[in-house]
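Of the protein chains in this complex, all but one are displayed in their positions.
Our next item is chain A:
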Amino acid sequence: MDHPADFRDLFDNAPCGYLILDNRGRIMLVNETLRSWLQLGDEDLLGKRLLDLLPVAGRVFYETHFAPLLRMQGYFHEVALDLVGKDRVRIPVLANASQRVDPDGKVEETRLALFQAKSRRKYERELFDANLAGEKAREEVESLNVALTETGLLRDEFIAILGHDLRNPLASIGAGMRLLAKEELTSKGRQVTDLIEGSVARMSRLIDDVLDFTRGRMGGGLNVDRRKEDELHLHLEQVASELITATDRQVDVDIYLPKPLFVDAGRIGQLVSNLLGNALSHGAEDTPVEFSAQMDGASLVISVSNGGDPIPSEVVERLFQPFFRGGHAAGRHEQGLGLGLHIACEIAKAHGGTLTVSSSIERTTFEFRMPANEA
(Lines give C-alpha, C1' and ligand atoms only; values in the text may rest on other atoms or scores of the structure.)
Protein backbone atom coordinates (compact mmCIF):
# COMPACT_ATOMS: atom_id res chain seq x y z
CA MET A 1 0.00 0.00 0.00
CA ASP A 2 2.80 2.42 -0.68
CA HIS A 3 1.33 3.69 -3.92
CA PRO A 4 -0.97 6.73 -3.68
CA ALA A 5 -3.40 5.00 -6.05
CA ASP A 6 -3.91 2.30 -3.44
CA PHE A 7 -4.89 4.90 -0.86
CA ARG A 8 -7.19 6.51 -3.34
CA ASP A 9 -8.80 3.12 -3.92
CA LEU A 10 -9.06 2.51 -0.19
CA PHE A 11 -10.83 5.87 0.19
CA ASP A 12 -13.21 5.26 -2.69
CA ASN A 13 -14.09 1.65 -2.08
CA ALA A 14 -13.69 1.46 1.68
CA PRO A 15 -16.18 -0.73 3.57
CA CYS A 16 -17.67 2.47 4.97
CA GLY A 17 -18.89 5.80 3.62
CA TYR A 18 -16.53 8.80 3.67
CA LEU A 19 -17.52 12.42 3.54
CA ILE A 20 -15.23 15.44 3.76
CA LEU A 21 -16.65 18.92 4.43
CA ASP A 22 -14.82 22.19 3.84
CA ASN A 23 -14.44 25.01 6.36
CA ARG A 24 -17.97 26.21 5.64
CA GLY A 25 -19.47 22.77 6.05
CA ARG A 26 -19.91 22.13 2.32
CA ILE A 27 -19.28 18.67 0.89
CA MET A 28 -15.85 18.59 -0.72
CA LEU A 29 -15.34 14.90 -1.28
CA VAL A 30 -17.54 11.77 -1.17
CA ASN A 31 -16.38 8.22 -1.67
CA GLU A 32 -17.87 5.68 -4.06
CA THR A 33 -19.26 3.54 -1.23
CA LEU A 34 -21.42 6.38 0.04
CA ARG A 35 -22.44 7.45 -3.47
CA SER A 36 -23.69 3.94 -4.14
CA TRP A 37 -25.63 3.81 -0.85
CA LEU A 38 -27.29 7.10 -1.68
CA GLN A 39 -27.61 6.32 -5.39
CA LEU A 40 -26.41 9.87 -5.98
CA GLY A 41 -23.47 11.20 -8.00
CA ASP A 42 -20.85 13.85 -7.30
CA GLU A 43 -22.95 16.33 -9.25
CA ASP A 44 -25.78 15.87 -6.68
CA LEU A 45 -23.55 15.99 -3.64
CA LEU A 46 -20.59 18.33 -4.00
CA GLY A 47 -21.19 21.77 -2.55
CA LYS A 48 -24.15 20.57 -0.46
CA ARG A 49 -24.21 20.68 3.33
CA LEU A 50 -24.40 17.53 5.44
CA LEU A 51 -27.75 18.92 6.61
CA ASP A 52 -29.06 18.64 3.03
CA LEU A 53 -28.69 14.86 3.30
CA LEU A 54 -30.78 14.71 6.47
CA PRO A 55 -34.55 14.77 6.93
CA VAL A 56 -35.91 17.92 8.60
CA ALA A 57 -36.12 16.36 12.06
CA GLY A 58 -32.57 15.10 11.73
CA ARG A 59 -31.37 18.57 10.71
CA VAL A 60 -32.79 20.17 13.83
CA PHE A 61 -31.34 17.50 16.04
CA TYR A 62 -27.96 17.71 14.32
CA GLU A 63 -27.84 21.49 14.61
CA THR A 64 -28.89 21.58 18.25
CA HIS A 65 -26.91 18.60 19.54
CA PHE A 66 -24.23 17.14 17.32
CA ALA A 67 -22.91 20.29 15.66
CA PRO A 68 -22.32 21.97 19.07
CA LEU A 69 -20.66 18.81 20.34
CA LEU A 70 -18.42 18.62 17.29
CA ARG A 71 -17.45 22.27 17.70
CA MET A 72 -16.77 21.87 21.34
CA GLN A 73 -14.70 18.71 21.44
CA GLY A 74 -13.58 18.47 17.82
CA TYR A 75 -15.15 15.07 17.16
CA PHE A 76 -18.13 12.87 17.82
CA HIS A 77 -18.56 9.11 17.75
CA GLU A 78 -21.47 6.76 17.07
CA VAL A 79 -24.06 9.35 16.24
CA ALA A 80 -27.26 7.90 14.78
CA LEU A 81 -28.32 9.66 11.58
CA ASP A 82 -30.75 8.98 8.76
CA LEU A 83 -29.40 9.96 5.36
CA VAL A 84 -31.83 10.71 2.56
CA GLY A 85 -30.77 9.23 -0.79
CA LYS A 86 -32.28 9.13 -4.25
CA ASP A 87 -36.10 8.99 -4.31
CA ARG A 88 -36.14 10.04 -0.62
CA VAL A 89 -34.95 6.57 0.45
CA ARG A 90 -33.65 6.73 4.00
CA ILE A 91 -30.40 5.07 4.96
CA PRO A 92 -29.84 4.71 8.70
CA VAL A 93 -26.17 5.14 9.57
CA LEU A 94 -23.88 5.57 12.51
CA ALA A 95 -21.45 8.42 12.04
CA ASN A 96 -18.05 9.26 13.47
CA ALA A 97 -16.67 12.70 12.78
CA SER A 98 -13.46 14.58 13.45
CA GLN A 99 -12.26 18.06 12.59
CA ARG A 100 -8.93 19.28 11.28
CA VAL A 101 -8.14 22.71 12.70
CA ASP A 102 -5.43 25.22 11.84
CA PRO A 103 -3.05 26.55 14.52
CA ASP A 104 -5.54 29.37 15.29
CA GLY A 105 -8.22 26.83 16.07
CA LYS A 106 -10.17 27.53 12.92
CA VAL A 107 -11.79 24.51 11.31
CA GLU A 108 -10.26 23.52 8.00
CA GLU A 109 -12.06 20.27 7.33
CA THR A 110 -14.61 17.97 8.89
CA ARG A 111 -14.29 14.28 8.11
CA LEU A 112 -17.03 11.77 8.56
CA ALA A 113 -16.99 7.98 8.44
CA LEU A 114 -20.42 6.42 8.05
CA PHE A 115 -21.54 2.85 8.73
CA GLN A 116 -24.86 1.39 7.71
CA ALA A 117 -26.99 0.64 10.78
CA LYS A 118 -30.21 -0.78 9.41
CA SER A 119 -30.43 -3.88 11.61
CA ARG A 120 -29.10 -2.08 14.61
CA ARG A 121 -31.67 0.70 14.22
CA LYS A 122 -34.43 -1.88 13.84
CA TYR A 123 -33.23 -3.63 16.97
CA GLU A 124 -33.07 -0.38 18.90
CA ARG A 125 -36.55 0.54 17.78
CA GLU A 126 -37.88 -2.86 18.84
CA LEU A 127 -36.24 -2.42 22.21
CA PHE A 128 -37.76 1.01 22.51
CA ASP A 129 -41.21 -0.24 21.47
CA ALA A 130 -40.96 -3.12 23.92
CA ASN A 131 -40.08 -0.65 26.63
CA LEU A 132 -43.01 1.51 25.67
CA ALA A 133 -45.36 -1.48 25.60
CA GLY A 134 -44.09 -2.57 29.00
CA GLU A 135 -44.64 0.88 30.39
CA LYS A 136 -48.13 0.99 28.93
CA ALA A 137 -49.03 -2.41 30.34
CA ARG A 138 -47.78 -1.31 33.75
CA GLU A 139 -49.94 1.81 33.60
CA GLU A 140 -52.97 -0.24 32.61
CA VAL A 141 -52.51 -2.62 35.51
CA GLU A 142 -52.11 0.33 37.82
CA SER A 143 -55.29 2.03 36.64
CA LEU A 144 -57.21 -1.26 36.84
CA ASN A 145 -55.98 -1.64 40.39
CA VAL A 146 -57.14 1.84 41.28
CA ALA A 147 -60.53 1.17 39.66
CA LEU A 148 -60.86 -2.12 41.53
CA THR A 149 -60.00 -0.52 44.84
CA GLU A 150 -62.46 2.29 44.16
CA THR A 151 -65.20 -0.17 43.22
CA GLY A 152 -64.48 -2.19 46.34
CA LEU A 153 -64.59 0.86 48.58
CA LEU A 154 -67.78 2.04 46.94
CA ARG A 155 -69.39 -1.37 47.45
CA ASP A 156 -68.38 -1.48 51.12
CA GLU A 157 -69.69 2.02 51.64
CA PHE A 158 -72.94 1.12 49.93
CA ILE A 159 -73.40 -1.97 52.11
CA ALA A 160 -72.63 0.02 55.25
CA ILE A 161 -75.21 2.68 54.43
CA LEU A 162 -77.82 0.14 53.35
CA GLY A 163 -77.29 -1.95 56.49
CA HIS A 164 -77.53 1.10 58.69
CA ASP A 165 -80.73 2.30 57.02
CA LEU A 166 -82.36 -1.12 57.25
CA ARG A 167 -82.06 -1.07 61.03
CA ASN A 168 -84.75 1.57 61.63
CA PRO A 169 -87.63 -0.04 59.75
CA LEU A 170 -86.61 -3.38 61.25
CA ALA A 171 -86.73 -1.90 64.76
CA SER A 172 -90.23 -0.58 63.96
CA ILE A 173 -91.35 -4.03 62.83
CA GLY A 174 -89.95 -5.55 66.03
CA ALA A 175 -91.67 -2.93 68.20
CA GLY A 176 -94.93 -3.44 66.29
CA MET A 177 -94.73 -7.18 66.83
CA ARG A 178 -94.16 -6.77 70.57
CA LEU A 179 -97.21 -4.47 70.75
CA LEU A 180 -99.27 -6.94 68.76
CA ALA A 181 -98.16 -9.81 70.99
CA LYS A 182 -99.77 -8.03 73.98
CA GLU A 183 -103.16 -8.14 72.25
CA GLU A 184 -105.62 -11.00 72.49
CA LEU A 185 -104.54 -13.34 69.71
CA THR A 186 -105.69 -16.70 68.43
CA SER A 187 -103.13 -19.46 68.75
CA LYS A 188 -102.54 -19.14 64.99
CA GLY A 189 -101.92 -15.40 65.44
CA ARG A 190 -99.56 -16.04 68.33
CA GLN A 191 -97.61 -18.49 66.17
CA VAL A 192 -97.26 -15.89 63.43
CA THR A 193 -96.03 -13.14 65.77
CA ASP A 194 -93.49 -15.54 67.30
CA LEU A 195 -92.24 -16.47 63.85
CA ILE A 196 -91.96 -12.84 62.83
CA GLU A 197 -90.14 -11.92 66.02
CA GLY A 198 -87.68 -14.74 65.37
CA SER A 199 -87.17 -13.49 61.82
CA VAL A 200 -86.63 -9.95 63.05
CA ALA A 201 -84.00 -11.18 65.50
CA ARG A 202 -82.23 -13.16 62.75
CA MET A 203 -82.33 -10.29 60.30
CA SER A 204 -81.01 -7.96 62.94
CA ARG A 205 -78.04 -10.28 63.50
CA LEU A 206 -77.41 -10.42 59.74
CA ILE A 207 -77.35 -6.65 59.54
CA ASP A 208 -74.99 -6.43 62.53
CA ASP A 209 -72.68 -8.92 60.83
CA VAL A 210 -72.69 -6.97 57.59
CA LEU A 211 -71.98 -3.72 59.37
CA ASP A 212 -69.17 -5.28 61.39
CA PHE A 213 -67.71 -6.66 58.20
CA THR A 214 -67.83 -3.40 56.23
CA ARG A 215 -66.46 -1.43 59.17
CA GLY A 216 -63.54 -3.84 59.33
CA ARG A 217 -62.94 -3.42 55.60
CA MET A 218 -63.30 0.32 55.49
CA GLY A 219 -60.29 0.78 57.69
CA GLY A 220 -62.09 1.52 60.94
CA GLY A 221 -61.56 -2.06 62.06
CA LEU A 222 -64.00 -3.99 64.18
CA ASN A 223 -65.31 -1.84 67.00
CA VAL A 224 -64.03 -3.55 70.15
CA ASP A 225 -64.18 -1.96 73.57
CA ARG A 226 -62.15 -4.03 76.04
CA ARG A 227 -62.51 -3.40 79.73
CA LYS A 228 -62.14 -5.20 83.04
CA GLU A 229 -65.05 -7.64 83.12
CA ASP A 230 -66.20 -9.51 86.26
CA GLU A 231 -69.27 -11.12 84.83
CA LEU A 232 -68.28 -12.60 81.52
CA HIS A 233 -69.56 -16.01 82.69
CA LEU A 234 -73.08 -14.62 83.28
CA HIS A 235 -73.04 -13.01 79.89
CA LEU A 236 -71.97 -16.21 78.14
CA GLU A 237 -74.54 -18.28 80.01
CA GLN A 238 -77.27 -15.94 78.81
CA VAL A 239 -76.08 -16.10 75.20
CA ALA A 240 -76.01 -19.91 75.37
CA SER A 241 -79.41 -20.23 76.99
CA GLU A 242 -81.03 -17.99 74.38
CA LEU A 243 -79.76 -20.25 71.64
CA ILE A 244 -80.57 -23.43 73.53
CA THR A 245 -84.19 -22.49 74.19
CA ALA A 246 -84.68 -21.93 70.48
CA THR A 247 -83.60 -25.52 69.70
CA ASP A 248 -84.53 -28.98 70.88
CA ARG A 249 -80.92 -30.17 70.59
CA GLN A 250 -78.73 -31.15 73.50
CA VAL A 251 -76.05 -28.61 74.41
CA ASP A 252 -73.57 -29.32 77.23
CA VAL A 253 -72.42 -26.08 78.80
CA ASP A 254 -69.34 -25.87 81.02
CA ILE A 255 -68.35 -22.36 82.09
CA TYR A 256 -65.85 -21.60 84.85
CA LEU A 257 -64.33 -18.13 84.86
CA PRO A 258 -63.49 -17.21 88.45
CA LYS A 259 -61.31 -14.17 87.73
CA PRO A 260 -62.10 -10.88 86.02
CA LEU A 261 -60.94 -10.63 82.40
CA PHE A 262 -59.95 -7.76 80.12
CA VAL A 263 -62.43 -8.24 77.25
CA ASP A 264 -65.35 -6.77 75.34
CA ALA A 265 -68.05 -8.99 76.84
CA GLY A 266 -70.56 -8.15 74.10
CA ARG A 267 -68.07 -9.13 71.40
CA ILE A 268 -67.04 -12.36 73.14
CA GLY A 269 -70.77 -13.14 73.47
CA GLN A 270 -71.12 -12.51 69.75
CA LEU A 271 -68.21 -14.85 69.06
CA VAL A 272 -69.82 -17.59 71.18
CA SER A 273 -73.18 -16.99 69.56
CA ASN A 274 -71.65 -17.32 66.09
CA LEU A 275 -69.77 -20.51 67.00
CA LEU A 276 -72.79 -22.10 68.72
CA GLY A 277 -75.11 -21.13 65.89
CA ASN A 278 -72.64 -22.65 63.50
CA ALA A 279 -72.40 -25.90 65.49
CA LEU A 280 -76.17 -26.21 65.78
CA SER A 281 -76.79 -25.77 62.08
CA HIS A 282 -73.87 -27.86 60.79
CA GLY A 283 -73.42 -30.54 63.48
CA ALA A 284 -75.08 -33.98 63.53
CA GLU A 285 -78.47 -33.79 65.25
CA ASP A 286 -77.96 -36.97 67.29
CA THR A 287 -74.81 -35.91 69.12
CA PRO A 288 -74.64 -33.12 71.67
CA VAL A 289 -72.92 -29.79 71.09
CA GLU A 290 -70.32 -28.99 73.71
CA PHE A 291 -69.57 -25.45 74.83
CA SER A 292 -66.90 -24.67 77.36
CA ALA A 293 -65.24 -21.49 78.60
CA GLN A 294 -62.37 -21.75 81.08
CA MET A 295 -58.91 -20.66 81.97
CA ASP A 296 -55.94 -22.67 80.75
CA GLY A 297 -53.10 -21.24 82.78
CA ALA A 298 -52.93 -17.56 81.77
CA SER A 299 -55.20 -18.04 78.76
CA LEU A 300 -58.92 -17.79 78.29
CA VAL A 301 -60.06 -20.75 76.19
CA ILE A 302 -63.52 -20.98 74.70
CA SER A 303 -64.36 -24.04 72.65
CA VAL A 304 -67.45 -25.19 70.81
CA SER A 305 -67.61 -28.64 69.28
CA ASN A 306 -70.10 -30.80 67.49
CA GLY A 307 -70.30 -34.27 65.96
CA GLY A 308 -71.02 -35.10 62.35
CA ASP A 309 -69.10 -35.25 59.12
CA PRO A 310 -65.61 -33.76 59.37
CA ILE A 311 -64.92 -30.56 57.46
CA PRO A 312 -62.88 -31.36 54.33
CA SER A 313 -59.39 -29.88 54.51
CA GLU A 314 -59.86 -27.70 51.42
CA VAL A 315 -62.91 -26.17 53.10
CA VAL A 316 -61.03 -25.57 56.36
CA GLU A 317 -58.67 -23.23 54.55
CA ARG A 318 -61.50 -20.99 53.43
CA LEU A 319 -63.69 -21.26 56.50
CA PHE A 320 -62.78 -17.88 57.96
CA GLN A 321 -62.97 -15.98 54.70
CA PRO A 322 -65.89 -13.56 54.41
CA PHE A 323 -68.97 -14.75 52.52
CA PHE A 324 -67.81 -18.37 52.64
CA ARG A 325 -70.65 -20.81 53.16
CA GLY A 326 -70.18 -24.50 53.86
CA GLY A 327 -72.24 -26.88 51.72
CA HIS A 328 -74.37 -28.82 54.21
CA ALA A 329 -76.42 -26.52 56.40
CA ALA A 330 -79.79 -27.68 57.71
CA GLY A 331 -81.75 -25.64 55.23
CA ARG A 332 -80.84 -22.94 52.82
CA HIS A 333 -83.11 -20.41 54.49
CA GLU A 334 -81.26 -21.01 57.76
CA GLN A 335 -77.96 -19.93 56.27
CA GLY A 336 -76.47 -16.54 56.95
CA LEU A 337 -74.22 -14.47 54.76
CA GLY A 338 -71.17 -16.52 55.52
CA LEU A 339 -69.81 -13.82 57.79
CA GLY A 340 -70.23 -15.48 61.19
CA LEU A 341 -66.89 -17.26 61.36
CA HIS A 342 -65.09 -14.38 59.68
CA ILE A 343 -66.39 -11.96 62.30
CA ALA A 344 -65.63 -14.41 65.12
CA CYS A 345 -62.10 -14.57 63.80
CA GLU A 346 -61.85 -10.75 63.70
CA ILE A 347 -63.12 -10.54 67.29
CA ALA A 348 -60.46 -13.07 68.33
CA LYS A 349 -57.75 -10.99 66.62
CA ALA A 350 -59.00 -7.78 68.22
CA HIS A 351 -58.49 -9.48 71.61
CA GLY A 352 -54.94 -10.51 70.70
CA GLY A 353 -56.15 -14.09 70.45
CA THR A 354 -56.68 -16.81 67.85
CA LEU A 355 -59.57 -18.82 66.54
CA THR A 356 -58.65 -22.27 65.25
CA VAL A 357 -60.55 -25.29 64.05
CA SER A 358 -59.81 -29.00 64.23
CA SER A 359 -62.01 -31.54 62.56
CA SER A 360 -62.01 -35.35 62.70
CA ILE A 361 -64.53 -38.12 62.21
CA GLU A 362 -65.46 -37.88 65.90
CA ARG A 363 -65.83 -34.14 66.39
CA THR A 364 -65.33 -30.74 64.91
CA THR A 365 -64.00 -28.20 67.41
CA PHE A 366 -63.58 -24.42 67.17
CA GLU A 367 -61.29 -23.03 69.80
CA PHE A 368 -60.79 -19.41 70.78
CA ARG A 369 -57.71 -18.74 72.85
CA MET A 370 -56.48 -15.41 74.19
CA PRO A 371 -53.85 -14.31 76.68
CA ALA A 372 -55.76 -13.16 79.74
CA ASN A 373 -53.04 -11.79 82.02
CA GLU A 374 -53.77 -8.15 81.18
CA ALA A 375 -56.74 -7.85 83.51
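By our rule, a residue touches a chain if its C-beta (ideal position, glycine included) is under 8 Å from a C-beta of that chain, and two chains touch if they have at least 3 such contacts; residues count from 1.
Criterion: contacts and distances are computed from a predicted model.
The listed choices are "Acyl carrier protein", "PadR family transcriptional regulator", "Sigma factor sigB regulation protein rsbQ" or "Na+/H+ antiporter subunit C"; the UniProt protein name belonging to the chain that is not shown reads "Sigma factor sigB regulation protein rsbQ". Shown as candidates are A:6, A:42, A:102 or A:124; the residue that touches the absent chain is A:124.
In the complete assembly, the contact with the undisplayed chain comes from A:76, out of A:18, A:37 or A:76. Contact with the chain that does not appear here is found for just one residue of A:19, A:34, A:67 or A:319, A:67. As for the chain not pictured, it touches chain A at residues 24-25, 49, 51, 55-61, 63-65, 67-69, 71-80, 94, 107, 121, 124-125, 127-128.
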